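Right, subunit A next:
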Amino acid sequence: MNTPIYDRLEIYLVAAALLLAIGIYGLIRRRTLIGMLISGELIFSAASLNFMAFSRFTAPDPAVGRIFVLFIMGLAAAEVAIGLSIIIAVYRNYRSVKTRELSDLNG
Partner candidate 1 sequence: MRNAVKEVVSGFYSLIVGMRVTIGQFFKPIVTVQYPHETLKIAPRFRGHIELVLDPATGKPKCFACKLCERACPSDCITVEGAKLEGAKKRSVTAYHLDFTKCSLCGSCVEACRDGAIRFSRDYNLAGWSKEDFIMDLFKRLELEAQAASPEKVDGRAVPGLIAAQDAAHQDKTKTDLK
Partner candidate 2 sequence: MSEIKPNPEENKPSSVAVSSAKASVPAAVPPGVAQHQANKGNEAPKPPAPAPAQVAPKTPPASASPKPSATPAPPPAPLPNPLAHLAAPFQGVDFKLKGFHADASVGPDQVVSVAEQLDKDGFSLDTITGVDWLAQGQMEVVYDYFHPVRGLRAAVRARIPRDNPELPTISAVFPGANWHERETHDFFGIRFLGHPNLTPFLLPEDADYHPLKKDFKA
Partner candidate 3 sequence: MEAQADNAQILKDCAPLVKFALLDDLLALGRANSLWPLTFGLACCAIEMMAAGASRFDLARFGAEVFRPSPRQADVMIVAGTINKKMAGAVKTLYDQMPEPKWVIAMGNCAISGGPFVFPGQYAVVEGVEKLFPVDVYVPGCPPRPEGLIEGILKLEEKLTGKRRWPVPPPQ
Partner candidate 4 sequence: MNAFPASNLIVSVAFVFALATMVLGALIAVGSRLLIRSVCGLAICSVGLAGLYYFLHSPFLALMELLIYVGAVCVTVVFAIMLAEPTEPKNEEKRGPTLFWGGTALAAAVAIFWSLWWLGKSTGWKTPASRLTDGSVKAIGVSLLTTYSMAFELISVALLVAILGALAIARTGRTKP
C-alpha cells in the first residue's frame, strides 16, 4: 500500500464520520440554543467533508462536489444568521437561551 495517508478516501470518510458523531453528540448534549447551533455547524462540516472526499476520489466531475460544499457553506451562513437572530429575539423575550426554560414554546 503505497498511497500516502492523505490520498486515501477512507481516512477522509472516517474523519467525516467522527465529525458527524461529535456533532450529533453535541446536538443532544447541549442545553443552549447557541451550543446546538454550533453542533449543527459541525454536522454540516461533516457532510461537506464527505462531498469533498467523494468528488476528489470517485466523482467524474470534481467541480460538482465543490459546488455542493459551496452551497452548504452558503446555507450554513444563512442558517446561522437567521438562527442567531431568533436566538436573540428569544433571549429578549425570555431572558434565557436555555432550551429547558423555554417551555412556553411547547404551548
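How were these candidates chosen? In short, all candidates are chains of the complex that A comes from, given by their letters.
Just so we're on the same page, a contact is a pair of C-beta atoms (placed from the backbone, for glycine too) under 8 Å apart; a residue touches a chain by one contact, two chains touch by 3 or more; residues count from 1.
Worth saying up front: this structure is predicted, and the values here are computed from it rather than measured.
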In-complex contact partner of subunit A, selected from candidates 1, 2, 3 or 4: 4
Residue ranges of subunit A in contact with candidate 4 within the complex: 4-6, 9-32, 34-35, 37-39, 41-42, 45, 48-49, 52-53, 55-64, 66-67, 69-71, 73-82, 84-89, 91-92, 96-98, 100
